[in-house]
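Missing here: one protein chain of the complex. Every other protein chain is in place.
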Amino acid sequence: MSIHTTTDIKSHVKVYVMVFAALAVLTLVTVGATYLNLSKGEAIFLALSIATVKGSLVTSYFMHLISERAMIRWLLMVTVFFFFVLMFLLTSSLFDQVNVL
Amino acid sequence: MTKILQKLGLPINLSIDGIAIDNVISLVHWLMLVLFIGWGAFFIISIFKFRQSKNQKADYEGVKSHLSSVLEVAVVVIELIILVGFAFPIWANRVNNVPDASENIVHARIIAQQFVWNFHYPGEDGVFGQTSLDLVDEIDNPIGLNRSSEGGADDIVTINQLHIPVNTKIRLDLSSKDVIHSFSLPELRVKQDAIPGMVIPVHFEATMTTEEFLVEMEGTSREGKGLEIACAQLCGLGHYRMRGYLTIHDQEGYEAWLEKEKSYLDEESDDDWDDDW
Amino acid sequence: MEPCKVTHNSETHHNEPFIRKYIFSVDHKIIGLQYGITSLLFLFFGFCLILIMRWQLAYPEEPVPIVGSLLGGGGILLPEIYNSLGAMHGTIMIFLGVVPLAVGAFGNYFIPLQIGAPDMAFPKLNMASYWSYFIGGVIMVGSFFTPDGPARSGWTSYPPLADIEVGQTIWLIGMVFLITSSLLGSINVITTIIQLRAPGLTWMRLPFFIWSQFVTAFLLLLAFPPLEAAAVLQLMDRLVGTSFFLPSGLIISGEQLAVSGGGSPLLWQHLFWFLAHPEVYVLILPAMGIVGEVIANNTRKPLWGYKSMVYGVVFLGFMSFIVWAHHMFITGMGTAMSSFFQTTTMIISIPSIIILSAMFISLWGGSIRFNTPMLFALAFLPMFGIGGLTGLPLGLAAADIHLHDTYYVIGHFHYVVAPGTIFALFAGIYYWFPKMTGRKMSELLGKLHFWPSLIFMNGIFMPMFIQGLAGVSRRLWDGGLEYAHASGVLQWNEFMSVSAWLLGLAQIPFIINVIYSIKNGEKVGRNPWESTTLEWVAPSPPLPHVNFEKIPQVYHSPYEYSVPDREKDFTPQNEPIKE
Partner (left out) sequence: MEIPYTIEERPDTGLINSKIGIWLFLASEVMLFGGLFSAYVFLRLGAPDGAFHEWGQVLNVPLATLNTLLLISSSVTMVMSWASLKMNNFKQHKIYMALTLLCATGFLVIKYFEYSAKFHHGLFPATNTFLAIYFTLTGLHVLHIIGGMIVIGYFLGPGSRMWATEPEHFINRIETVGLYWHFVDLVWIFLFPVLYLL
């Protein structure tokens, strides 16, 4: 996204600093959460949710996806879809396997 | 269609479960044949009728009807019927209806290895003895059977020799010691990979004894050649010779064979046994 | 674009040193030719391997003539060498032969030309892609000269076998280079098609070939990386002693394998087929693209149902990511998984049928010219038909129980790749040769190439279905001699082998034709086939680095043949319509 004026950029810079702070805090939160004695399921859910939030912050702001062209967003949606297809079908195959061991 | 396919090489079918498989193979070959002939005819007529020497000027639009879409939908419908009506249930039967030992079945284990099939029968008591890696000895005890474990004393272990009775449910639990092999009985329409680290059951029921089969084969190139176990998955340089033998007995024959195996066991000391070559 | 700049530019390029111009060139046309020549040589080499193997299949344990002395074992092809040759035949044909020819050569050369671009979007990346391919190829072929010889676990490299067999390490390293090459290439293709289309060339005005290459590039881009990951894991298993693919408790030739265990052989199969199924569509889509071009040109009418064909390839590309486990039905798959993959496999046959039907129907009402490219393109249709239709029983898990890993599978996929893809690639070579050289190939030699090739291809692969129905396993050193159930169909082995050798002879007219026509073919102008797409607007051969004197402006859809009430029967895409 192209033409930025200098003031535009200045406001961007503010956002970058805020995102940075958020990322740092979230990192500490995930680490802190491991001391909470959560159940296995909750721990996984929490850790992955926080990672997803952090990931979206990075992609949206540092990588400017939030204001990126539709074509790039489409490309990434397709990729992420196939990523989950791989992940999901692979793991579900593990649960639908004839194995009397 | 099954008849045509048998002319083309498909062996005759010796198992109850194979009937369904042959049905699917026939059905889908009908579909293929119809599609091929239909399209083939259209194709030949087109190139003949519209060759340049005959048809100087091409028609910008060509075919105007949308019959082809109708045909495509028809193909979808037929495929769906084959899937839902045949393919799914057959598979479900194969996977879910594994008979368990309490039923009146023959239950054996198969342990594949480069380039041999080891068979492990539970013997008279119907209980498989324990096996352990540390006991494995390629010459005397290829499957690492512990003869002194519970039910292990009367177990029968054979190499490359699978004996089963006719008209009885057979369940075989497949595993492998080293690499992936694939246990294949072409005439019984059985094929299943044997994968190390996994135990996968297959089940089937033979409808004809080896003897009857050999009578059936008289006068063909198969004459005098019994049933065999093939390895279908590349497993190393001996893959091509990883052949086992399958003998389907009638009930008495099977029991006689069990007796004979038992007598070998009695003759020999615990850790030294016969390999049935 | 001021013309003076062009002349200036091309002049400077004329003064390029040889090495910059032909070896480390960044011109997509030179790179395309490099890809083309290299991959044809590999194709030839892969063919030679199978010719040797077919001797052993026809005459088991008789010394191989001519090359026997190179094989050791007293001239007899030993089982371990047979396995090596088989694995390398598969690998070379697919990764070093067909894909680089279809995507690297045809894609590189004709994508920029057909969309009216001066070059690919990233010329240096393009060069890197070729050299990565070249290094990968050298490593693969170089493995023949190592003490352990090449990989011997099939092109599918299933562990645990592949983890313990010799030769596999080099195969994996070679694959990493080939994968890198394909990734770089596909990034380039996609960017080029999105960004460098000539003015007026909207998405629905793209030639079908461009669409097929576009979808192909996406398949390469997104499916290859998981195989790269798997290759890294297998390398770790072999070099560092991990056990990603090794379960606990393995006993190899009587010894317990000293690894931690805990891995899964099926993990490799999933990651491998996640690539390898899309990969087979990588083999076929560019071929369909070429056939589409040739058919439109030689029926002198637009492709029937162009739009449905475009939606068809896009859908095909999408679906090809979710059918992979139909190669794994026999690994003990449960009902839910197998039903899912059977259904997707049946669904994916529909877009193929739509595309192929559209091409058949395009013939109706045409004014068909039977030149060599058209003959190959026409033969492609029923041959692909046979291959595709025999995919249906394989896709039904129940039928696959009997057919899996038999020669039926070998027959199925050779019909799609050999008289299918290879024929389409031949069509492409005959069709575009005039563009690359300014000269036509000989029609007589072309027909001498076509007819025997068609006959012998069927001679090789048709009996495979018979053997497969009989249950003969693939990858058998003795072709099934050992087995009783093969006894009724063994007589075909010699017939198939002789057909294969004759197929080899049938390639001689082709090789002569290529070499002869470069210098002595009939000289032709820019547009010898009277075609409508943009590559024919450029001079033959196109100008170095710039292709066109002036970037063309596009006015209409790609195949405006025989438009009613025009004097010519073709209207090039860059010709404004004067009503």
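Chains: A, B and C, in written order; residue numbering restarts at 1 for each.
Quick note on the criterion: a residue touches a chain if its C-beta (ideal position, glycine included) is under 8 Å from a C-beta of that chain, and two chains touch if they have at least 3 such contacts.
None of these values were measured; they are calculated from a predicted model.
Peer 1: Which of the chains on display does the removed chain touch in the whole complex?
Peer 2: Every shown chain touched by the left-out chain: A, C.
Peer 1: Decide which residue listed in C:241, C:254, C:525 or C:539 touches the omitted chain of the complex.
Peer 2: C:241
Peer 1: Going by the contact rule already stated, which one of C:32, C:167 or C:263 would touch the omitted chain in the full complex?
Peer 2: The single option touching the absent chain is C:263.
Peer 1: Please give every residue of chain A in contact with the chain that is not shown.
Peer 2: That gives, for chain A, the contact residues 2, 4, 6, 9-10, 12-13, 16-17, 19-20, 23-24, 27-28, 30-31, 34, 43-44, 47-48, 50-51, 54-55, 58-59, 61-63, 69, 71-72, 75-76, 78-80, 82-83, 86-87, 90-91, 94.
Peer 1: Just the residue numbers, please: which parts of chain C touch the chain that's not shown?
Peer 2: Where chain C meets the chain not shown: residues 1, 5-6, 9, 118-119, 121-123, 125, 183, 186-188, 190-191, 194-196, 221-230, 232-233, 236, 240-244, 259-260, 262-264, 267, 270-271, 274, 545-546.
Definition applied: only the chains that are shown with their structure count from here on.
Peer 1: Report which interface contains more C-beta contacts, comparing A-C against A-B.
Peer 2: Answer by contact count: A-C.
Peer 1: Which whole number of Å gives the spacing of the CA centres of chain B and chain C?
Peer 2: Computed value for the inter-centroid distance: 33 Å.
Peer 1: Please compute the C-alpha centroid of chain A, do the same for chain C, then give the distance between them in whole Å.
Peer 2: Each chain's C-alpha centroid was found; their separation is 37 Å.
Peer 1: How many angstrom between the C-alpha centroids of chain B and chain A?
Peer 2: Comparing mean C-alpha positions, chain B is 47 Å from chain A.
Peer 1: Taking each residue of chain B in turn, which ones touch at least two of the other chains?
Peer 2: 95, 197-198, 200
Peer 1: Residues touching two or more other chains, restricted to chain C: which are they?
Peer 2: As it turns out, chain C has residues touching two or more other chains at 266, 332-335.
Peer 1: Quick one: which bits of chain B touch chain C in the complex? Just the residue numbers, please.
Peer 2: 5, 8-11, 20-21, 24-25, 28-29, 31-32, 35-36, 39-40, 42-43, 46-47, 50-52, 55-63, 68, 71-72, 75-76, 79-80, 82-83, 86-88, 90-92, 94-96, 113-114, 133, 136-138, 177-180, 182, 184, 186-187, 189-193, 195-198, 200, 220-222, 225-228, 230-241, 243
Peer 1: Quick one: in the complex, what on chain C touches chain A?
Peer 2: So the residues of chain C in touch with chain A come to 194, 218, 222, 226, 266-267, 270, 274, 321-322, 325, 332-337.
Peer 1: Touching chain B in the complex: which residues of chain C?
Peer 2: Contact set of chain C toward chain B: 78-80, 83, 152-154, 158-161, 164-165, 247-254, 256, 264-266, 299-302, 304-305, 330-335, 338-339, 342-343, 346, 349-350, 353-354, 356-358, 360-370, 378, 381-382, 385-386, 389-390, 392-393, 396-399, 401-406, 465-471, 473-478, 482-485, 487-489, 561-564, 569.
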